[in-house]
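Excluded from the complex is one protein chain; the other protein chains are retained at their positions.
And now, chain A:
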Amino acid sequence: MSSSSEISPPKLPTRFLRWFCNPNLIEDVEGDLSELYAERFTESQPKAKLKYLLDVLLLFRPGIIKNIELKNGLIHTAMIKNYLKIIFRNALRYKGFTTLNLLGLIVGITTSTTIFLWVNDEVSIDKFHVEGDRIYQLFRNMKQSGREVRTTFTVPKPAADLMREEYPEVDQVAQVSWPIETRLELEDDRTDEVGFYVTPSFLSMFSFELLEGDRQTSLADLSSIMISRSVAEKFFGSGWKDTALGQTLTLDDEQKATVTGVFENVGDNSSLQFDWLLPAEVYYKENTWVDDWGNGSFRVYFTLRDQQNAPIVGERIKNSIKEYAAGQDNAGDEELILHKFQDYYLYSNFKNGVIDGGRIEYVKILTAIALLILIIACINFTNLATARSSRRSKEVGLRKVMGAHKSSIGNQFLFESVLTATFAMGISLVLIQLILPYFNQMVDKNLFMDFSSLSTWIYILGIILIVGLLSGSYPALLLPRFKIVNSLKGVVRQSSGAAMMRKGLVVFQFAISTFLIISISVVYKQLNYVLDKDLGLNKTNLISVSLNYELGERWETLKDEIGKIPYVKNVSVAAGNPLETNWSTSSASWEGKDPNADYEINIMLTDKSFIETTEIQILQGRDFSSDLGDSTSFLINEVAAEVMGFDDPINKKLSFWGIEGRVIGVIKNYHMQDLHESISPLIISCFNPAQSGVALVRVSDNPSEVLVKIEEILTSLSSGYELDYNYVDEAYAENYSTEFLISNLVKIFVCISIFLSCLGLFGLSAFTAEQRSKEIGVRKVHGASVRHLVLLLSKDYSILMIFAFILAIPFGYYYAQQWLDGFEFRTTISPFLFVVAGLITFIIGALTVSFKSYQAARINPVKTLKDE
C-alpha cells in the first residue's frame, strides 16, 4: 500500500471537485475517487486519468454540488431588511447629520448634472450629419511678412472648383456664404431673415431635414429660394404645405425668387444657422470678383471618399493659391488648410495658422468644475461618516459578536451610502427639472433630461454608483476594523490614520475652493481689463446706425440732417463699426515696399469726419480736411507705419484697390478686433463715403432721444428703411459674451463649491464640539472664557485652511496664467489676488467653524457635566 500512496490523482479535476462539491460529501467522495484511481492506475495511467476526469464531471450534478449561498449576506432579504431598518433609524435619530449629508449630495449631484447637460449639448453640436465624419472645411492662412498668420474661412472660389473637378479623392464640394440678412417680402408681409447662398450640393452633403422640395433639384434653378418652416408659417400660415411651393418672394426690394422647397427649422444643435437658402450662382453672377484666386469668398466644405486621404488632399491643396495666383498683383502669401467640420464648433481658434483650442476650453473648465463639485460632495459624506463612526461602533461590535464577517459590515456601509446616493439622486432629478428653465435662459440653450433615452438612465445609475462607492468606500474600510471589545465598551479611539485622512480631505476640499476662487478672480479681472481698456478711440456715447444702399448714396444730406439734432456732437459715415473692421487687402503698395513681401492690411473706408467723431488721436501729420481735396489722402496707424518701414511717413506714396494717394498722417493704434487679436496695420481712406454701411454718431447725452430723431430723418430719406443700430461699447462687450457667460456660470459654481465645503466643515466642527463637550465643560468650570474656547476649537481647522491655501496657490497660478495666455492683451496676476482669495475662503471657513464652536462654548457646563 505504501507504494500506491505516491499515486496522487490529477490536480485540476480534484480542485474542481473540491470547489463544487458539498462539503459534507467531499471527504469520502474524494477518497472513493482516489481509491478508484489507484486501482485503475495499475492498469493504465492515461486511462486512469481520463476516467478520473470523467467521474469528476459526472459528479457535477444536483445533489453533489453544494448549495449556492453567498456568504456576505447581502442576498438574504432578512439582512437587507435589517440594514434598511438600521439606516432608516440612524437617519431619523441624527436628523442634523442626515440633512447635512443629503443636502451636500443633492447640491453636488444637481449642480454637476446640470453642468454635464450643458457639456453634453456643447459636444453634440454639428454631430447629427450623417456624412459628418467625412465633411471637411477649407481655411485660408494669410501670412503677413514678419507678423502673425491670420486665418479666415473665406476661401477663393476657384479653389472649390479645382477640388470639384480635379481631385479624385473628393466626393462633393459645397460653397456656403457667410450669414447674410435679407428682407423677404410677400405682398404686405415682410420679414428680415438670415440665410446663406449655397451651391446645390449643400443639401446632399449636410443632413438638414427637408419638408418640401428635392435635395438634388430644389436649388438648381437660379430663381429659386428655399425657406425654413418658421418663415413658411409666417407667410403662408399653418397651411403652408399646400400653398408655399411656387409662390414668388421679393428679396431686398429688388430680386424675385420662387419658393422651391421648405426645410425644417435648423435646430440648436447646428452651428450653421439659417432661415433661407439661395443658389450661390446668383451671387457669383453679380460679383465677378469671386473668380479671382486672390479674393476670398464663400466658405468651402467638401466630403472625402475616404477619410484617410485627408492628409493627401491637404498637401495637394495647401499651395494652390500660390501656384494659381502667381503673378497677380493681389496674390498674397497664402495657404489653404483642412479642418474637420464637426470639430470646428469646439476648436475654432487659430493661432499662427494652426488650431489652438476654442470653446473646448470652456467645456473642459466646466467639466472639471462639475467633477470637483462631485468630489467635494463625496468628501463631505466620507468625512461625516468617519467622524461619526464611534456612534456606530456598538452596532459594529454587536454584529461582529453575532458572527458578522468584516466584509459583510463593509458591505452594509457601502449599501448605506449607495442608498443615500440613490435618494439624493431622486431629489436632484426633481430639482433639476425646476432649475433647468432658468439655467436654459442663462446659457441660451434648450437643455432637458431625456428620460426616454437609455444613456440618461446609464448616467443616473452611474452617478449613483460612483457617488455611493466613492463616498462609502472609506467608511466601509474603516468601520469593520474596530476591535470588538473596545467597540462594545464604546471607547473607540479613532486611529490617527483616520483623523489624518479626514484632515487631508478637508484640506483638499478647501484647496479646490481656493483654487476656484483664484481662477474666477483672474477671469473677472481680465474681463474688466478688456472692457475698461483704452482701445484708442472713445467708445462710450458712440452710436453706430446701419445704412442701406440708398442712404449710403445720400450720405451728405444724411450727415447734415443728423448733425442738426440737439446733443449730436459729430457724425461720420464709415464702412462698418470701427471696432469690427473686416475689410482688408493684400495688394497695397507703397514707396520702398519689398516686392517679395506680403502684407495683409486692413482698410477703413469712411469720410473726413471719422477721426473727429471716434476721437482717435493723431500722432503725426494732420487729419482729413474738408477744405482740401483730400479724397486720395490716407491716414495710417502706427503698426502700418512700422510695417511699411517709413521713417517719416508723411507724404509717402501709397496705393491699393487702384486708388493712388499719399499719407497725410499717422493715428494712434486702436483695436480693430477684440483683444484676442493683436493690432493689425490699417489704412483709413475717405475716397468714396457713398459705400458706407454705417453712420457713426457721437452724442453728448440723451442717446434714445437722438435715435428717435435719427429714425425720422432716415425713413424720410429712404422709405423702406427700418432703424438698426447699436451702441459701440455694447457691441464691443458682445464680443465677450461667451467669456461673460462662462464667468457667470463659474461664479455660481464656485459659490456652490464653497457652500459644499463649508457644509462639510460645519458637520465636522459640530461633531468635534460635541465630542469635546465634557472638556469644554471642565474648562469653563475652571474659568475659561467663551473667546478662549472658540479659539481652541477653531484652531485646528484654521491650520487646515492655511494648508489648503498654500496647496492651491501653484495650481491657481498655473491655470490662470494659461488662460490669460489666450489673450493678446492681458491683465497681470497680482499676489494681492491670491491673498484676497485665501482670505475669503479663510473667513468663510473660520466663520463656519466658530459658529458651531461658539454654540458649544456657550452651553452651561452643568448640562454637559451632570451625567456620568
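As a working rule, a contact is a pair of C-beta atoms (placed from the backbone, for glycine too) under 8 Å apart; a residue touches a chain by one contact, two chains touch by 3 or more; residues count from 1.
Going forward, contacts and distances are computed from a predicted model.
Per its UniProt entry, the chain excluded from the display bears the name "Transcriptional regulator PadR-like family protein", taken from "ADP,ATP carrier protein", "Transcriptional regulator PadR-like family protein", "Na(+)/H(+) antiporter subunit C" or "Gas vesicle protein". Chain A residues in contact with the hidden partner, per the touch definition given at the top, are 1-2, 4-5, 8-9, 25, 27-36, 38, 54-55, 58-64.
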